[in-house]
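Shown here: the complex without one of its protein chains, the others still in place.
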Amino acid sequence: MKWETKITNINNGQETIRGKKLSGLIQKNTFTETIFLIWRGRIPRKAETKMLDALLTAAIDHGIGTASAMTARIVASAKNSLHTALTAGILAMGERHGSAIENAAKFFVENKNNRNLVQKIKELKDKKIRVAGFGHAVLERDERSENLIKIAKKLGFYKDTCKTAILIEKELNKLSSKHLPLNIDGAMGAILTDMGFDPDIMKGVFITARVPGLVAHIYEEIKNDTGLRRLNENEIDYIGK
Amino acid sequence: MKWETKITNINNGQETIRGKKLSGLIQKNTFTETIFLIWRGRIPRKAETKMLDALLTAAIDHGIGTASAMTARIVASAKNSLHTALTAGILAMGERHGSAIENAAKFFVENKNNRNLVQKIKELKDKKIRVAGFGHAVLERDERSENLIKIAKKLGFYKDTCKTAILIEKELNKLSSKHLPLNIDGAMGAILTDMGFDPDIMKGVFITARVPGLVAHIYEEIKNDTGLRRLNENEIDYIGK
Amino acid sequence: MKWETKITNINNGQETIRGKKLSGLIQKNTFTETIFLIWRGRIPRKAETKMLDALLTAAIDHGIGTASAMTARIVASAKNSLHTALTAGILAMGERHGSAIENAAKFFVENKNNRNLVQKIKELKDKKIRVAGFGHAVLERDERSENLIKIAKKLGFYKDTCKTAILIEKELNKLSSKHLPLNIDGAMGAILTDMGFDPDIMKGVFITARVPGLVAHIYEEIKNDTGLRRLNENEIDYIGK
Partner (left out) sequence: MKWETKITNINNGQETIRGKKLSGLIQKNTFTETIFLIWRGRIPRKAETKMLDALLTAAIDHGIGTASAMTARIVASAKNSLHTALTAGILAMGERHGSAIENAAKFFVENKNNRNLVQKIKELKDKKIRVAGFGHAVLERDERSENLIKIAKKLGFYKDTCKTAILIEKELNKLSSKHLPLNIDGAMGAILTDMGFDPDIMKGVFITARVPGLVAHIYEEIKNDTGLRRLNENEIDYIGK
């Protein structure tokens, strides 16, 4: 059985991506436009490019303390090649790290036309089920999501899903003692949905954004080599018998 | 011992990347500009952004048949999550897949001021040592590298290293029966060096470019699920006793 | 916060695993016994060791055509180090490759005391939901599972769960036109449960068994290097526009 694809065709040394000649893309299009093309099958409009640029920029890094940066740097510290350390960083992006975008988007889509949304949020709150895309370990506000929503409004992507997200934010905060702002995952999930992205590719948007950030961390670890990272004795507590 | 970094600072919910406020970057800068910033520590000039856009676009995908796309799709076909399949694809980027950029760059840098370069190429040829960055499995010409070199000339990045690369191409082809064009790896290595990039981060440029391509492949594999990929009996030859 | 563990304690160069001195284990115990110890917290009885040896041996390899062997070898063919190629092989062990042990075990445990088991199987069959642990792509019988069940009987591990598995096999085959033998995943899931293993660690049993097999494949690929593996043009079908 042949391997079928609709993405890239290579014929007599001529490469086309989604029907567009690569040589033309190299000359005329930005990386962000080509990313949109390879995922969506068409060159984006100006507003789409701008919005995608903002979303990818917003998620490029979140510091050395994240599970992915930490993991990538430990693996780099064991003297591994850059691509090996990078994969370890990406592996850290499990259910609890980077997946909330997709989960938030799915929740928004399911509840877009839900007349009993207010009631549903109350029920989830009562059952102590966390709604993906809201709240933060440390932040009272999330500047990144506020910025993204502002840009979405300006560019025409503040549509049904974004409105639903903001409505949920309002209702959640009526019920919650702790402030639960729409966080960056929630904002990305809502905006990407209103841009026409399928939730199943959203984790890929996040990873695409974060890869150059992880590359920066690995490069820093290699250049500023402090030896193999490991836990010191005083960071370990043996609780067996 | 604390974990030291110069990349990203998060303070009271305010995130800065290389000293620039993330909120400002989201509003004003493209993804490519922010990539340059996080790697190089400053906002790029227009020409730098254009060149980096061209380089990242050129390497976004090279078809379903590459080791990385194939690997990512096999792992996706086993019903793994997107980030897991992606990492497998990146792991395939060993010495023989994506590393020629860095190796070519190092060779160019070493031989930039080598007066005996012509002699050296002859010696390598005699010893049948392949020079990284030249030649192709199938292509007589490499449109991608020709385009990139053209753009580098226009934007002012056709400097010492690019010239060295083109000189080597000329000398190599005097000696070789098979045509050995400067390939995309060689062109990327030369141009990135003339842009001031350290060879040690160049693999990271390639991976950053290729990640959205791999995401597209994994997404296609998931949506167009043909079951667990494996070798058929007629693709296997048992040669043991 | 300290990292807590009950597994291994290292104190003044003295290492103990689950309370046993490593120096004693090295002298007196087999690898299989030590594996049991580190997972279960005690040295196994003779019969337990024998059974675990049989289970690990049964799953050590299943040929070059499996998704994991194939993936490990592609990544090795790109000139990666052994540990990198190995991880790619393990990444291929998704929901569809090696996970049926755990899924079968969970189904058996849930239905051990189910008086309506026969009815339930009929319903699943009607809904065309596959029961994990039965059937094979190619095999009419599965010698490996037959052997394992025979050994389990001899060693005293053919208990509630194994009986349930065999009962399900009987009922399934009354309903199915195609023969659906208890396969190796089903047998492993049933026996491991009757040995007292938690389904949540069973994927780890499978991987532990398969790792030396994958090491053999990677070593063979490295020594018998045939260059970077990739799809040929005639294995690819471009179906885009």
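The letters A, B and C name the chains in turn, as written, and every chain counts its residues from 1.
Just so we're on the same page, a residue touches a chain if its C-beta (ideal position, glycine included) is under 8 Å from a C-beta of that chain, and two chains touch if they have at least 3 such contacts.
The structure presented is a predicted model; accordingly, all values stated were derived computationally and were not measured.
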item	value
Contact with the hidden chain (one of C:78, C:93, C:121 or C:172)	C:93
Sole residue of A:19, A:94, A:156 or A:196 that reaches the chain not shown, by the stated touch rule	A:94
Where the unshown chain meets chain C, residue by residue	1, 3-10, 13-15, 17, 22-23, 25-27, 29-32, 34-35, 38-39, 52-54, 56-58, 60-65, 70, 73, 81-84, 86-88, 90-91, 93-94, 98, 138-144, 147-148, 151, 198, 200-201, 203-204, 207-209, 211-213, 215-220, 222-224, 226
Absent chain, residues of chain B that touch it	2-7, 9, 18-19, 80-81, 84, 87, 231, 234-241
Touching residues (missing chain, whole complex) on chain A	63-67, 70-71, 74-75, 77-80, 84-85, 87-88, 91-97, 227-233, 235-236
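To be clear about the criterion, only the chains that are shown with their structure count from here on.
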item	value
Chain copies touching (chain A, chain B) - same or different residues, decided at half shared	same
Chain located farthest away, centre of chain C as origin (C-alpha)	B
Central chain (by mean CA position)	A
Distance from the mean Cα position of chain C to that of chain A, given in whole angstrom	33
Separation of chain B from chain C, taking each centre as the mean of its C-alpha atoms, in whole Å	37
Centre distance in Å when chain A and chain B are each reduced to the mean of their C-alpha atoms	23
For chain C, residues contacting two or more additional chains	80, 84, 87, 231, 235-236
